[in-house]
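Taking it in order: structure first as structure tokens, then the write-up.
All protein chains of the complex are present and in place, except for one that has been dropped.
Should a chain be cited, it is by its letter among A and B, assigned in written order, with residues numbered from 1 in that chain.
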Amino acid sequence: MRAIKHMGRLAACAVTAAALTVAAAPAPASAAEAVSHPDYEFSFDGIFGTFDQAALQRGFQVYEQVCAACHGIRLVAFRNLADLGYDEDEIKAIAARYQVEDGPNDQGEMFMREGIPADRFPSPYRNEQEARMMNGGAYPPDLSLMAKKRKGGADYIKALMVGYTEPPADVELTPGMYWNEYFPGHQIAMPQILYPDSVSYADGTPATIEQMSRDVATFLMWTAEPMLEDRKQMGIKVILFLLVFTGLMYAVKRKVWADLH
Amino acid sequence: MADTANARQGVEDQSKRDFLYLAAGAVGAVGAAAAVWPMIDSLNPSADVLALASIDVDLAPVAVGQAITVTWRGKPVFIRHRTEAEIEAARSVDVDDLVDPQPDEARVIEPQWLVMVGICTHLGCVPLGQRPSDPKGEYGGWFCPCHGSHYDTSGRIRRGPAPRNLDVPTYAFSGESAITIG
Partner (left out) sequence: MALQTNSRVIRWIDHRLPIFTFMNHELNEYPTPRNLSYMWNFGSLAGIALVIMIVTGILLAMQYTAHVDHAFDSVERIMRDVNYGWLLRYAHMNGASFFFIVVYIHILRGLYYGSYKAPREILWMIGVVILLLMMATAFMGYVLPWGQMSFWGATVITNLFSAIPLVGPDIVVWLWGGFSVDNPTLNRFFALHYLLPFVIVAMVFLHLWALHRFGSNNPLGIDAKGPQDKIPFHPYYTVKDLYGLGVFLILFAAFVFFAPNYMGHPDNYIEADPLVTPAHIVPEWYFLPFYAILRAITFDIGIPFTGIVLIDAKLGGVIAMFGSIAVLFVLPWLDGSPVRSGRFRPLFKQFFALFVVTCLVLGYMGAMPAEQPYVTISQIGTAYYFAYFLVILPLLSVLERPKPLPASISEPVLRGGGTVAGATAKPMEKP
């Protein structure tokens, strides 16, 4: 149809002009915001992506043994660990390793008890003030949504974990800060915490920094988006269905309009 | 305005066309139905609600003749430490005479502990009879003030509009005097 062609031409010209503007625009001046990081490959990438359960379990181990000292995952419940391949008894045992606050009891007191699968992971600090007090003013953020609340997501997390280096010669670090290639502004309050064999993997995988970073990034992608697999699998079915529906409707449209043309 | 009747074509073409319309309509209907399910299911109990299905109750502080009410799944659960007289009253009834025939033995694990969901089986009010000052009805158990249902010391419906005995939740003794409900 003429009209489409016409609007199409207009649109094309508009897009080209916009693209030219984009190309001509220099990168934003504020360097602190734009730190690019490598694009790693993960099992959950792409439309058919799924979580690698072994990596999730390893990542959980890294989280528990390394990150959990300072960072919570307060939105995740122990029962959710079933996604990682743990059975009910294993989940109960994991939950029982944590103390959660409950109450009030009959005396009106809050009390601590062992976690149960229905509980969510307790945070290491009662509140932000306590966290800052114990970390020299820095606030270790909750990691539940880390893979969604930072640009780059899991790639960024992994890059950050492997990105600790000596600062360039001309930079003087603020006391209590560390240099990281991939942290916006480079000066980060969190010290490097992953060193070779920081954890000893239950499945025998060699615990290199690269491996642990990858695993914990995978785990944090899961904590941020636990429904990722469901979403992608459903999406494939929905799109296939819609292709059939749209194809049929196109055929019907052609048939109905045939007598007009 | 053009009339649709003008669109008449050959008979063969017509049937091919009908098939196409039918197929498109059927696929559309299936799609619409499939799209409705997530919406309906979203109103079912969510994962966090389902996970909170069990609670632990310590029975040690409850003296003979006393009753406590605990919350389970947002509902009151009546736990009464029955006296010998109450147990005797519950067991001496002829089961065949009951509205909802059920022997007392089938409603308890330990005879002195009666555990029930405290919701009248009529229209969901909470019967009276937990506190010493409450009316306990004509059978010494519970009395529902909404429409006058009388429950006995086994929580069985004896008189009034309620169709069933008070429900007994799934529970188990986790110790001498502690139970897990759910």
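FYI, a contact is a pair of C-beta atoms (placed from the backbone, for glycine too) under 8 Å apart; a residue touches a chain by one contact, two chains touch by 3 or more.
Predicted model, so just to flag it, every value in this text is computed and none were measured.
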item: In the full complex, displayed partners of the excluded chain; value: A, B
item: From B:41, B:94 or B:176, residue that would touch the chain that is not displayed; value: B:41
item: Absent-chain contact - pick from A:54, A:193 or A:256; value: A:256
item: Positions on chain B contacted by the hidden chain, ascending; value: 1-2, 4, 28, 38-39, 41-44, 46-49
item: Absent-chain interface as seen on chain A, which is shown; value: 1-4, 6-7, 10-11, 13-15, 17-18, 21-22, 25-26, 28-30, 32-33, 47, 75, 80, 144-145, 148-151, 153, 224, 226-227, 230-232, 234-236, 238-239, 242-243, 245-246, 249-250, 252-253, 256-257, 260-261
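The rule is short, and it goes like this: only the chains that are shown with their structure count from here on.
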item: Approximate Å spacing (C-alpha centroids) for the pair chain A, chain B; value: 40
item: Chain A to chain B touching residues, read off their complex; value: 77, 79, 106, 117-118, 241-242, 244-245, 248-249, 251-252, 255-256, 259
item: Complex contacts: residues of chain B adjacent to chain A; value: 6-7, 9, 17, 20-21, 23-24, 27-28, 31, 34, 47-48, 51-52, 61
